[in-house]
Each structure stands twice: as C-alpha cells, then as structure tokens.
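Following this message is one structure expressed as structure tokens.
The complex is shown incomplete by one protein chain, all other protein chains being positioned as in the whole.
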Amino acid sequence: MIVIMEQNATQEQIDAVAKKVESMGLKSSIIVGTERTVIAAIGDKRSDFKDSIESSPGVSGVTPISAPYKMASREVRPEPSRVNILDFSAGAGSVGFIAGPCSVESEEQLMSSARAVKAAGATGLRGGAFKPRTSPYSFQGMKEEGLKLLAAAREETGLAVFTEVMGTADVDLVASYADVLQVGARNMQNYRLLEAVGQSGKPVLLKRGASATMDEFLLAAEYILNEGNEHVMLCERGIRTFESHTRFTLPLASVPYLHRRTHLPVIIDPSHGTGHTYMVHDMSVAAVAAGADGIILEVHPDPPNALSDGYQSQTFDEFSRTMGRCKKVLAALQEDA
Amino acid sequence: MIVIMEQNATQEQIDAVAKKVESMGLKSSIIVGTERTVIAAIGDKRSDFKDSIESSPGVSGVTPISAPYKMASREVRPEPSRVNILDFSAGAGSVGFIAGPCSVESEEQLMSSARAVKAAGATGLRGGAFKPRTSPYSFQGMKEEGLKLLAAAREETGLAVFTEVMGTADVDLVASYADVLQVGARNMQNYRLLEAVGQSGKPVLLKRGASATMDEFLLAAEYILNEGNEHVMLCERGIRTFESHTRFTLPLASVPYLHRRTHLPVIIDPSHGTGHTYMVHDMSVAAVAAGADGIILEVHPDPPNALSDGYQSQTFDEFSRTMGRCKKVLAALQEDA
Amino acid sequence: MIVIMEQNATQEQIDAVAKKVESMGLKSSIIVGTERTVIAAIGDKRSDFKDSIESSPGVSGVTPISAPYKMASREVRPEPSRVNILDFSAGAGSVGFIAGPCSVESEEQLMSSARAVKAAGATGLRGGAFKPRTSPYSFQGMKEEGLKLLAAAREETGLAVFTEVMGTADVDLVASYADVLQVGARNMQNYRLLEAVGQSGKPVLLKRGASATMDEFLLAAEYILNEGNEHVMLCERGIRTFESHTRFTLPLASVPYLHRRTHLPVIIDPSHGTGHTYMVHDMSVAAVAAGADGIILEVHPDPPNALSDGYQSQTFDEFSRTMGRCKKVLAALQEDA
Partner (left out) sequence: MIVIMEQNATQEQIDAVAKKVESMGLKSSIIVGTERTVIAAIGDKRSDFKDSIESSPGVSGVTPISAPYKMASREVRPEPSRVNILDFSAGAGSVGFIAGPCSVESEEQLMSSARAVKAAGATGLRGGAFKPRTSPYSFQGMKEEGLKLLAAAREETGLAVFTEVMGTADVDLVASYADVLQVGARNMQNYRLLEAVGQSGKPVLLKRGASATMDEFLLAAEYILNEGNEHVMLCERGIRTFESHTRFTLPLASVPYLHRRTHLPVIIDPSHGTGHTYMVHDMSVAAVAAGADGIILEVHPDPPNALSDGYQSQTFDEFSRTMGRCKKVLAALQEDA
C-alpha cells in the first residue's frame, strides 16, 4: 500500500500516518519527494486498512499494491484450474460448450434442445427453471417442474446441467437436481447467496455483474472459495456502457486479463453479451479465438415463440454452424501451439 | 408498442407479425412507409410480448410506448406519496434528513452520533448492522447487537431508524428493530429480497443499482409495491461511469426525472454518490436545491478511525454546517414557490 | 511516480528500472516489500517518463503522484481566477449567467432573446454562428452573418458575446466579433484549435468532452494556457454514460472537484447536460447551490420552432423564473457564508 500525502501535509500528519501504518502490523517507509511525501506500507496484510488510512488528515490518496483476493489469485495458485462434470470440462486447455434454452418451457422444448445441442457437440446444457425477471409481471419460470425436466434431459443425453439459483432458500432444491449452480449477474454481489452456493459444494458458474470491476468480480468468487468450494467458473456476459446497439458491451479482453490474474476457468456468454442473434456466431468464434475456456449460448427450437430471450437465441442449425466453426478455430490454434 | 420492420421484410412477414399482435389481444395498425413498414400494436397489455415480437422474422426493432411499471407510475397515481415514520417525513413537500454512521461500531459511537445528528436537525438515523462488503475479509457488521443499539438510539432520540437488510433470512429480525428497511444497491435486483421486504409491510428505502436504468429501478420498486407494501422511497446513490475522481457519478437530474414518472419520494445519497468527504457538503445543498425529498449522509464522531467509509463521512461539525445550509436553501425556495 | 514491480520481477529488472529512473534526472528509492518491490521516483519532472517505465520488463504498473498539468493547477496558483468581460464576471466569488439561443437564426430571434435574457439578469449572451452538427445534412449556422448579429446584440444590450469556433481557419474571424471563444465538447482534444484560441488572446470557454477524464480536461486547458492566454473558463456539460433518459449525465460533483484542483472558473451547462427543458430549471438551481461560477442556458423565443436544440431550450418566462430562483439561492448561501 502506497500512501500519497497532500502537498501541504504537515510533519505531524505524516508521522501520524506512519504510526497508524505500524499499529496495523505493517512496516512503514517514508519517502520525501520534491513536491510531496509518500509513505510505503509494507507487509502481507490485506484488509480494511486502506479505508482507514484514506480518511486520515493530510492524505491525498492510497494505492494498493497487492490484489485484494487471495484464493482466486494466480499468485497463490499458479497453475490453471479445471472444472470437470460428466463429459463437461473447462479450463487448463479444455474448452466447454454449454447451450440450451433461456427458460425451460416444456418437456418437448427442453428435450429437443438437449438432443440438438448434444448432437452439435455441446457438453453442458443450460436452461432456467427459476428466472430473474426485470418485471414482476414477466414469466418467472417453471420452478421445480423445470428442474425435473433438466434432470431428465441429463439422464438421456449425459449433458451436465447448468441452471440458475436466485435465493438462499432455493439452494438445496436446485442443488439436488443440477450439476452446476449458476449465480446470475444481478446477484453477483448477493453475498448471502454466494455463501450458500459456496457451502453447497456444487460447481458454480458465477456471472459478472453488469458494472462490476474485475476486483469486485474476483472478490465475489472469493466469497465462494472462502466457503471451501473450489469449483468456480467465471462468466463474462457483458458490461453496461453507453452503447445501445448491443444489449451489453462484451469485452473479450477479459479473457487474457483473467487468465493472468486468476487460475479459475473463464466462460464467455455471447448471447447476453450482444443481445442479438445475428451477432452471436461471430462473437462465439471470437471468444474461442481469444482463448476462452468455454462459451454458453442460448439455443431454442423456435426463437420467435420463446417465452424469454428469443431475440438473442440461435436455432439448432445456427448453433450447429457455430459449433463447427469454433472447433475449426480451436484445431487451427492447437496445431500451432 | 411500435414494431419497425426490416426494409426488405416480405408481405408474409408483415402479416405474420400483425397476426401475432392480434393473437395477444392487441389491435394492430399497419403503416406502409416509403422505406419500410411499421406496425402499431394498440391495447393496454404490458408484458413479455415485446421480446416475442422482437425475435420474429423481418422485425428490425420494437419501441414500447407505455412505461413497463404500473403501481410506481405517476400515470396510475398522479399525486406524490409521502412516507411518515415518527418525526421523519419525506415526499409531497416534506424533506427528510437521515444521518448516522456507515456501520454501528459501539454503543458510544452510535449514541453520540444519534445525539449529534438529532441536534443538527436530522429526523432519521442511519447505521449498518449487517454490512455488505466487497471482500469476505472485511468487517461484516455487529448484526443483532447492532440492531439493539439502533433501537436504543431511537428510544432516546426519537429518530426513525434506517438499516440495511441483506438476505431474506434476516428480514424478520431486522424488521423487529428497524423503522425502515434499506435494500442496498448491490441487491436492487435481488428479487427474492424485494418480495420479502414487500411482504414485511415495513417502509423500504430502495437504493438504485450502480448500473440500473430508470426502468429497472422503478420495476424493482414495483416488486415491493406488488406485495401490497406502498411505503417505498427511492434512493439515488450514484452510478458507475468512466469517472474515477469520484467513487460513483451522482446524477441529480434523477430528481426531476423521477418526480415526473413516479409518485414515490426521492432521496439522494451524497456520501456514496461522491466517495469523498470534501464533496459531500456541496452535493447535499445541490440535492436539496434540485428538489430532492430527502438526503442520507454518513456522519461519524471520528472518520479516520471509522471501521468503514471514513473517507466519505462527515464529522458532527461538518454535518451541522451542511444541515444549516440545506435549511437556508429550502427556506429560500419555499418563500419563492 | 511510484513504480510497482511484478511479484516475480528479477533483481536485474529492478536495477534496470532504478537506473532508468535516474537517467531521467530523478532520484530513485527502492522499497522491498514482503510480496513485491516498489520503486519511488523522486523529482519535479512531469513528462513522458511514465509510459517508458510502464513498458519496462518486470513492471506491473506505475502510479503518478503529481498532477500532469501545471499552469491550470491550484498547486501552482492557489487563489481562484476570475474572468471579467463587460458586465460579465465569473470566478472568485462572482457568478456569471450566460443565456441565448442554440443557433443564431435571424435578427429578430437573436435581438428578442438578447433583450429578454438581459432583462432577466444574464450578463452573457450565447448564440451559435458556426454549428458543429452530427449530420452533414443538418443546418450548419449563419456563419459571419450570425457573428454580425451577435455583435449588434452586444451593442444594444451590453451583454458579453459567447460563440463557438470550430476550426483554426475561423479563429481570426470569430475573434473579431466575439468576446469569448467557445471550444465545443467535440473539439476538446482538437489540439490545433486549442493552440489557435490560445494564441488569439481572447477569453475561452472550454467545454468538457463527453468522455474526457478530469486530467484530460485540465490538460486541454493547459494547451491554451501554455500559449500565454490565461482567460480560460471550464464548462461541465455532461458526460456519456449508460443513462438514456437524459442526453448526457451531468455530474455536479465536478464543481467541488475542479475547485480543489484548479483556479479556473467552472461553468455548468444544464441544457446540454440534461437534454430536456423540463429538467433545466432544477439543475440550474442545483448548479448554483453546488458552488458553480456560472451557468450557460439555451433560451429561445419559440422552442418548438428552433432550428436546433428546441427540446432543451427554455422560453423567456421559464428562464426568468430560473434566474429568480438562482439569485434567491445565491443570496441565501452568501448571507450564510
């Protein structure tokens, strides 16, 4: 932690900060510059000290040196993690393909989707049974009935089931049917839920909040890891910016950034990340080319009649074409590696 | 709802959309332009139709005409709402002043704060007992012990107690001590929590999410109203933008915007909205001048030693000066009205 | 400048950076932490060194300590500046009110506007003769004819004339008629234009670019100051964010921020900053309450028939009411100061 003093800070203020740093169990080193004084606080404590120092008299600002997360950090665990469930595998060189409808709507809709995405090469099946909806008047999902259909689809196809859990009260129920618990973007900082999915021991797909910084994203993962659950996948699904021609702005540079900072697998969601079916193909291929450990796509037998997210869902044929191209690009990059 | 067709949409596609609109119980009106065709869907249904139409073949885009929220809307309830609890009053001409520490830390810290903000003219006391923290390693609050201290402070001062509830499992406990349940920005779209605080019947202070649109914000309020709880206050506490010299960007234009769309009272949070104590005073006076129905401020007996948010907390003296100026501006605007 | 090394930086890399720092005429101080090493570079040079250090092997990041601007800085000139032209005065306790039409459209439109805003208490007249328009097919302004009308309006009313200059080739012409040269948000980093208005010696109103950071804004002012022209006013007119219910997001916290960093006067533009007439009044009063050194407003005799920006222009009556309230708030704050 580097403490930058105001230009007109007094010697008393400087000494008080240095003393405070030391009272926290850190070593302080005072550097007197030509314009201002800087105090380096040395040690391996990572905590709330920053706030306290920042509000001390004469302090202009504080720059942290260490990342605020530990277990998620590549500094703590240098080798990449891999999450394996059934045939699904993501991370450390494996690329997982998850696809399926936004919402589970009926047995026929789900089973046909599961068969189609399996045939095209997917290893994970997505489908929402509990749906977080912006409006209380929108379709809220089939709930337990939807979970049962997802489990049946796994029985038949062998696909690993990914589905969202919206509240702590539902964790046990969802965990009894699903292979991977998804925490949605809107709940990325719902700490009670993060603790609960952490305690469940089930693999978790954690979606980045629409305005979460990378530190906030990794600290949310840290809440899960901190409960002893190390099966966490990070999902970049786009951020909110001034752009309105896409539903969200999808920053693929998150892939190299996260690969450098964390050992956790990184999954890209081009469906929510663009919000328009016609963009999903190109962004899926690009995600794989950028080195993502997986992609998650919305696929529906009849998008115009989907109960949710039809405008960003692919048909079975479109998905099949996208899978084909992703595999070609993967092959080209692997032969070269 | 206005449906804009692609320039090269076929007559079949146009007819199919018109038919779909009618199957939803709406009347359709086809307008043939020189470049493209537009279909107006007329009726008072507000629901998921937009998504379904948007994903139909030949459709370029859909523009909603009606607001997606109802009970929060000024169209449904034209006169402004007021929330009254003890001496606290906000909305419909009343301006409420809520102040207190970020976290409840000790009896002495809380009681001295409550007395000081009461003396300066506040009518509400804020203080966190359950603290949502970005890092799992940060101070998480005094929990029930903190709630007891808040209740004791109310006993002595008569201030209405505002405190955050983080999860559905805590709603009953927090509601048994607090006067107003606060839903934090990170939980603005935690729909399970919105339903639970709605069912509690307690007044709610709902904070805007850092990247929530106004429609999303008002639909979150609608979740609470939809449970039969009409005591909802909206709190603008700043949005996430590219600006880094403030913790968030505080858009005071939310006040006139929300006053035009909704009858619910609008409270401004200049502490989180700026993140720097030295800006809080000016932004508080500006908030009152912009017509806010209240402000909520972090005040601490000794900010540099606060366990959280010291860098954006005012001292008792600073708060007293801010209150004085806010009252002067209010008086000047009221004599003129 | 603080150089933070990678955790696994080698001793050679650390030594190389220290040597580089010294070769730049700065003193280096190496601080060995428990996790990584930090190098402080001490001295008063402000330049491109940061980039060069940042790309050196083993460097994780660089934190500047000093502000990159000098002449605009309050560290260099602690007392606030004031700009005076005719009866207009802004800064160091004076608040300037600038009003008038977006575009000069005709003699009658401009003269009636000038008389009305003068009567209501404005001391500056705005009006565009050269109009930067997003589309090449939009009205581009009356050009020199418009400048002549502005000069005539000054003759009659004594108002100081503010008008935009769009290119270096027009600076002499515009400067021969106007009192203040306005540089628009789109040209904030048009460095050739900044140099030219700097050389003109005329007072300049520099608008913040829609996505400019504060450092970029102040460095743009520095380009003007660097030409020996110290009559610079900064204008906050809103930034581009994800919000779409306003044309731009208007961050009034720019007022206290800029007052702390720079001596230059700060003017707020609630017309562009909101993009909706109905919000202009509240945000004008709020701007004055926040401590702005002036406001600039679009006023038109007949907004629905304006050739540009009618949706954010006030009528004469609306402007008169806004002026009245701004003066009341100013009086209330001054008596208290």
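The letters A, B and C name the chains in turn, as written, and every chain counts its residues from 1.
Basically, contacts are C-beta pairs under 8 Å (C-beta built on N, C-alpha and C of every residue); 3 or more make two chains touch, one makes a residue touch a chain.
Here the structure is a predicted model, which is why all the values come from computation and not from measurement.
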Displayed chains contacting the withheld chain: A, B, C
Hidden-chain contact residue, picked from the options A:66, A:89, A:241 or A:313: A:241
Selected from C:106, C:168, C:199 or C:320 as touching the chain missing from the view: C:168
Absent-chain contact - pick from C:7, C:84, C:189 or C:320: C:189
Touch criterion as defined above, residue of A:90, A:104 or A:255 at the omitted chain: A:255
Touch with the omitted chain, as defined above, among A:89, A:103, A:274 or A:313: A:274
In chain C, positions touching the absent partner: 46-48, 51-52, 54-57, 68-69, 132-139, 166-169, 186-187, 189-193, 209-211, 215-216, 219, 222-223, 226, 239-240, 277, 303-311, 313
Touching residues on chain B - with respect to the absent chain: 2, 4, 7, 29, 31-36, 38, 40, 42-44, 63, 65-66, 75, 240-242, 244
Contact footprint on chain A, counting only the chain that is left out: 211, 213-214, 239, 241-246, 249-253, 255-257, 260, 273-274, 278-279, 281-283, 285-291, 324-325, 328-329, 331-333, 335-336
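Keep in mind that, in the parts below, only the chains that are shown with their structure count from here on.
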Whole-Å gap separating chain A and chain B, where each centre is the average of the chain's CA atoms: 26
Separation of chain B from chain C, taking each centre as the mean of its C-alpha atoms, in whole Å: 31
Distance between the centres, which are taken as Cα means, of chain C and chain A, whole angstrom: 38
Touching two or more other chains - residues of chain B: 211, 239
